[in-house]
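Excerpt of the complex: some chains, original placement.
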């Protein structure tokens, strides 16, 4: 009869704690949002699945391997343990994803109008305000975030998943799950968060501004650009070199046209495989102790504030540039500076079309959009240099 | 925080100058004979089905396939010579 007892004691029902049950519901919610609402499904579906698996009581998905005295494996670890330790704790997965994103990025619109880099810079204002906010919440005793935690939380405002995961894995591994979920959720919510802010800060005339057609950009420029960026990072901001170095490498593979087979694999098999395991690994940080607490609410709150401020800063910077220079800039494209590629650019295009159905802003918005990726990677480097150094 | 934001701005401002300088040099000394008509936006992180890279590979492959029917489905001879 004790076998039956053992089976029952091994069963999930017996071991399940309420926290685990709630986290499995959170996992199911993420999967629901991914499938039904189309919220960043490439990431939220694997993250949700990882959250469910890691909370199955007694399944040992995060079990550490046990070695005997001679150093041989006595008991293997759980698969999520291996995925997290090999790919996320080391920073390898976000860097490989960033290489893939580089191979998918066309800097043409940015090169045709390099001033849009200012918009990508302005939108990072949300990051730094959020850091202040997180520090402030702790100062007033409402939350308990260290400076490193605050820096990692701020990066949510960068609207760039791999950057947020990379920074969290270095500065605040315990918050990684919540930060990643917040980052991807808000990126999915860009079409809801941004338009009210964009409309509140612009007049309908401003939203109707037609921009000059972009000049053609040659292949040589597209090849020299990632190399220039890389050299500048090397000289002035080495702490951003891991992220931007891999990004420039991916982009150079793409634009050089001489390694198409490598570029194709980077954009397909490699980034897909890495995304699956990155998602599972991030989900494995969604344990009840790490997620079901006040700090997570704080992170979610600060995250949406960061998005809002980033959007506003981008729009306001575009309005300022419009005042200072002769070339007309539609301030809506400033909102695309938060990155969230290409969603934010599409949103700028859509809001622009509402004001002027003949005015396609998509290409113009791609400039600040990819500039925002560079901007948040630079901000990430600054954070790591200040806080982690 | 101001320092952080400042660094981002200084760095990207520098990048604006470097990029503009680089572009003007290239447009002056290395003009392309047939540049692209328009910079096209890339479908970043889009799902696979009509991914441009895949498409490019496939259309190239189909093209190669059509132009090499007589060589037993293998364009290797063309390739190596």
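As written, the chains take the letters A and B, and residue 1 is the first residue of each chain.
What we mean here is this: contacts are C-beta pairs under 8 Å (C-beta built on N, C-alpha and C of every residue); 3 or more make two chains touch, one makes a residue touch a chain.
None of these values were measured; they are calculated from a predicted model.
Whole-complex chain count, expressed with the shown labels: A x3, B x3.
As a working rule, only the chains that are shown with their structure count from here on.
Chain A and chain B have CA centres that are 24 Å apart. If you check the complex, the residues on chain A that touch chain B are 42, 101, 104-106, 108-112, 114-115, 117-118, 120-121, 124-125, 127-129, 131-132, 213-214, 216-221, 224-225, 228-229, 232, 236-237, 260, 263-264, 267-268, 272, 341-342, 345, 362-363, 366, 371, 374-375, 378-379, 382-383, 386.
Residue ranges of chain B in contact with chain A, taken from their complex: 1-5, 7-9, 11-16, 18-20, 22-23, 26-27, 30-32, 35-48, 51, 53-54, 57.
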